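Data block below; observations after.
Omission of a single protein chain aside, the complex is shown with its protein chains in their original locations.
Right after this comes chain A.
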Amino acid sequence: MSATRPIRRLLVANRGEIAARIIRTCRGLGIETVVTVSEADRDSLPARLADRAVCIGPARATASYLDIGAVVMAAIGTGCDALHPGFGFLSERAELAAACAKAGIIFVGPRAETIRQLGNKIEARALAAAAGVPIVPGDNSVADFARAEAVAREIGMPLLFKAAAGGGGRGMKIVRSEGELRSAFETARAEAQAAFGDGTLYIERLISDARHIEVQILADRHGTVLHLGERDCTLQRRHQKIVEEGPASLVPAPLVARLRQAAVDLARSVGYENAGTVEFIYDQQRQDFFFLEVNTRIQVEHPVTEELTGIDIVAEQLRVAAGAPLTLAQEDVRLCGHVIECRINAEAAEAGFRPAPGRITRWKAPPQDFVRLDTHCHEGYVVPPFYDSMLAKLIVHGADRTEAVARAGAALEAFEIEGVETTLPFLRRLLARPEFASGAVNTRWVEAVVAEPSFFAPLPPARHPAAAEAAS
């Protein structure tokens, strides 16, 4: 256990809205900031907000934001005593945490060893099981049909065969009934053998009617592990979250309590430090949940939790990274109301969500009541083509879910962005769907509704009931 070291100057090793968001908290805490920029981001909002911007490389992320040497050297060269990796880029690379430790720079995140352990899916699954956290029923070493039959009988239908030796969908087969088991087994085994030289299969229960629920955790090196409640991130498209909300009011309360405890148990079992998220899949048919993975960093959707709890997660990250104990206790964490976050991307949703970089010619944010907007964008900003397409996160608070849904719809309706195509029209349609209001959705729902021919059909103005209500 090392001594407390104050953070006086922080390197923000990221870009976009998260860089701006981290700088904002540092200003409030009196911590100086240096932000890393690529050549494409020299004039970005984070570069102007930070006390200093340091150019670490060309626009190409592999030679700038993903270059561990350049990032750590930037921290050394500018006299920073700590580094915040944000999310994406290098945030879950154990090598970055290790390089910081070697250079005597505080890494704002878990220890390198924790990142490595939890970043390995097989190891993380084993750690979860060892901590008593439920894992998706299955078996990872099915070599013959007799074993496959036995496992299938145990976990039930439908199930999924995967190649034990690799990913990428090869050797993957869904089995919906016992009659299909043998042919699926033979096909999957042959594909796995051909693709990976190893016909060993992995069988897992297929949870087709699932919600994605994740628990925010916060831990210090003095043995305190807290949960800050959970978020429901069921609205996804190709594993990319689109809308996140909290608390998980559509999951039975006793299960939510167990989920939170499971997350704390897992974090405690690995001696977790700093902020993290334990992700679970929730089976709506069987009303059961299973561990998915741990994200060892701050997440895109952390504002949902901040708005629910009033806790500044970045400030807490900096506190525990400096070695100080958390001043919060579990009973201090209270979730107030309901919060919904929408990710607004520069994408043409109707054209298969094609990225749409370019110059923003008009930017009119919705009124600030009940709304938090995390963004690095403004009128005249040129969205570069080199990075992810997220422009802003619109976070809306309501006393309960019904009010939050209405306010989110109204805020989306009031938001005006011109010059680049955005997912605003898509989000307005999505949130206006009755399934969203009632909560009758699962992780495949967005892809299913987007595939409906009528989804993108033109609608009359003020089509959102909440917008009409707000306007009246």
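Rule of thumb we're sticking to: contacts are C-beta pairs under 8 Å (C-beta built on N, C-alpha and C of every residue); 3 or more make two chains touch, one makes a residue touch a chain; residues count from 1.
Quick note on the criterion: contacts and distances are computed from a predicted model.
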Choices "Lipoyl-binding domain-containing protein", "Sulfate transport system permease protein CysT", "Anti-sigma-E factor RseA" or "Acetolactate synthase small subunit" - which one is the UniProt name of the chain not shown: "Lipoyl-binding domain-containing protein"
Full-complex contact with the absent chain, from A:13, A:54 or A:243: A:54
Residue among A:70, A:148 or A:373 touching the omitted chain: A:70
Absent-chain interface as seen on chain A, which is shown: 39, 51-52, 54-58, 64, 69-70, 72-74, 77-78, 99, 103
